[in-house]
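I have placed the structure first, in the form of structure tokens, so that the comments after it can refer back to it.
The complex is shown incomplete by one protein chain, all other protein chains being positioned as in the whole.
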Amino acid sequence: MTARAIAVRLRGLSRHFGDVKALDSIDLEVNDGEFFSMLGPSGSGKTTCLRLIAGFEQPTTGTIELHGQQVADVPPYERDVNTVFQDYALFPHMTVADNVAYGLMVRRVAKSEREKRVREMLDMVRLPGFGGRKPSQLSGGQRQRVALARALINHPKVLLLDEPLGALDLKLRQEMQVELKAIQREIGITFIFVTHDQEEAMTMSDRIAVFNHGKIEQVGTPYEMYENPHTRFVAEFIGTTNVVEGEMARTIHGKSAAYAIRPERIVLCPPDADVPLDSVYLTGVIRDVTYLGMMTRCTVEVNGSVFTVIEPSAQARPAFGYAIGAACVLVWKREHMRPLEGA
Amino acid sequence: MRRAVNFLYAHPNAALLLLLLLPMAWLVIFYLGSLSAMVVQSFYSLDDFSGRVIPEFSVFSYQELFSPANFDVVLRTLSMAAAVTLASAVIAFPLAYFMARYASARIKGLLFLGVMLPLWSSYLVRVYAWKLILANEGMISWGAEQLGLTGVLNWILSLPVIGGPSLSFSYFGMFIVFVYIWLPYMVLPINAALERVPKSLTEASADLGGRPRYTFRKVVLPLAFPGIVAGSIFTFSLTLGDYIIPSIIGDSARFIGSAVLLYQGTAGNLPLAAAFTVVPIVIMGAYLLLARRLGAFDAL
Partner (left out) sequence: MRFSDMHRAGIGLKGATAAVLIFLNFPIFVIILYAFTTEEASFRFPPPGLTTRWFGVLLNRTDFWDALGLSLQVALTATFAAIILGTLIAAALYRSNFFGKEVISLFVILPIALPGIVTGIALRSAIGVLDLQLSTWTIIIGHATFCMVTVYNNVVARLRRMQHSQVEASMDLGATPIQTFRYVIFPNIATALLAGAFLAFALSFDEIIVTTFTAGQQDTLPIWIFSQLTRPRDRPVTNVAAVFVIGITLIPILLAYRYTRDVSEN
């Protein structure tokens, strides 16, 4: 089995701004041809990381390798990497065609060749014939596609996308997510996608890296990240979770470390229900019930801690005679609990 | 070449230095250097005998400033500057107020143009225009005659100190021209300050029972004050240093600017001229500090 090629390798990468550590000694490997997301809240360092890969910032320490080549002191115009910016950064004084052709123009590609490739690109992003327009005449979604075309026309080895869908409304965003994924699969270029929206990352990515306060908390496939979060932050950032710690954890597990249990893994039972042997059960009081259509969400208080339970409505409804304030029992299998490090 | 450019990209501070090198050198040499030379000059003195400048440290020139004749010049200029500032503030306010509060966007654009247009026309020509207007046979006299106010005009001209043979040759005339020339500099900051007063404030005042005059006094005026102070910086400073208007609407009467011109010219007394120039610098320095305390810089 051949090893997969590494498109981007970061070793001990740091970026400090005075006393502020925007990025604190990051190690990361992105595989060739994958759709890789960098996920995290604002200020977590994901955008800084992207800008370091693009070349807009210089690292304080550490190395950046693009396809095996050290590039820390190579300026952005000499790296085989292109970026789609959050505000699209289209050149307002040029037409769409000139914008898209820009990368070819500065490298002195012949005019006829440029025109051909611009046409191809515009077709690919589904904006045929838009070449003559100016950016000010386009909608947000259209501008975004022009920015994409402009970046892809150069056949970069890696495409960086800095929260490109942030400014679009929900429907458009979901459409674009599907389109971007399709384009990536078709072209086969490595995509590195920065977002703060965990659902977006989960939808589109082959693998995700979760950033927090300048460090990477965990890297993995969406399945791995959701099912096996390593830290409390990841558990709470991706989807929702309940955290069992302190006294309650000691009662269940014998030690007072922190454990995560997903809401959908918990079953809400009446106080007198039978409980399987390998399960945890806790007695509590129902505080809130919300019907969400496909799911029903309940909030249950157990000894002062609050648990969120989600059950398919088809299951919950018939069983539900429970009023707010009624006693109940929470049941879940031990194996579904995940230990959290450094909580 | 590529490598040089790449180096500069990776080292933004070096690039910065390179960009600033030429202009900073120019400014430091020609401007800062000149200012220092001037201050140094003010600490020299003139040898009465030979008429040459003695390049030795002395405060003689500054002492000369306090001689009655020279001190008189400073006082005169200060009084004029103060009078001009007050008058400009009063005259500019209604216009600025209307522009900020009542004018629609289109009208405001036109008004703005109306205020800027004179500012953009030649300064010298505008001063000269007033010489024509104020002349004894000019527009003002003719207007006074038509309105039967010639008596008033003559009375003004007969006043001591500010009167004179003709409006175009008197302190009162200079006062009018000064106010006219610097007026736009007062209108704009006041307008800017007033625009920053949200309408909701005056509405709240009215809602709470404040009558119009009260609201104006207690709400609008205090909020406009920083703008007035900002405008006054210009009117005061510009009047302090001007010699053109006194020499056109007068006989190169004794103002700071004219004194400077006189002493550096034929009199060859550069040290004294320099000392005179330091006066407005010091005054404006103090004025700016005061203005900053009063919040004028936010209104600029």
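Note that the chains take the letters A and B in the order they are written out, and that residue 1 is the start of every chain.
To be clear about the criterion, a contact is a pair of C-beta atoms (placed from the backbone, for glycine too) under 8 Å apart; a residue touches a chain by one contact, two chains touch by 3 or more.
Quantities reported herein were computed from a predicted structural model and do not represent experimental measurements.
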Visible contact partners (per top-of-document touch definition) of the missing chain: A, B
Sole contact to the chain not displayed, among B:124, B:221 or B:289: B:124
Candidate in contact with the missing chain, chosen from B:70, B:85, B:202 or B:232: B:202
Residue of B:139, B:159, B:221 or B:290 touching the missing chain in the full complex: B:139
Subunit B residues that touch the omitted chain in the full complex: 2, 5, 8-9, 12-13, 16, 19-20, 22-24, 26-27, 30-35, 37-38, 40-41, 91-92, 94-95, 97-99, 101-102, 111, 114-118, 120-126, 128-133, 135, 137-139, 141-142, 180, 183-184, 199, 202-203, 206, 212, 215-216, 237-238, 240-244, 248, 256-257, 260-261, 264, 270, 273-274, 277, 280-281, 284
Chain not shown, touching residues in subunit A: 54-56, 75-78, 81-83, 85-87, 89-91, 93, 102-103, 105-107, 136, 150-151, 154
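Here, only the chains that are shown with their structure count from here on.
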Centre-of-Cα separation between subunit B and subunit A, whole angstrom: 60
Residue numbers on subunit A that touch subunit B, as the complex places them: 58, 73, 75, 78
Subunit B - residues contacting subunit A, complex: 6, 9-10
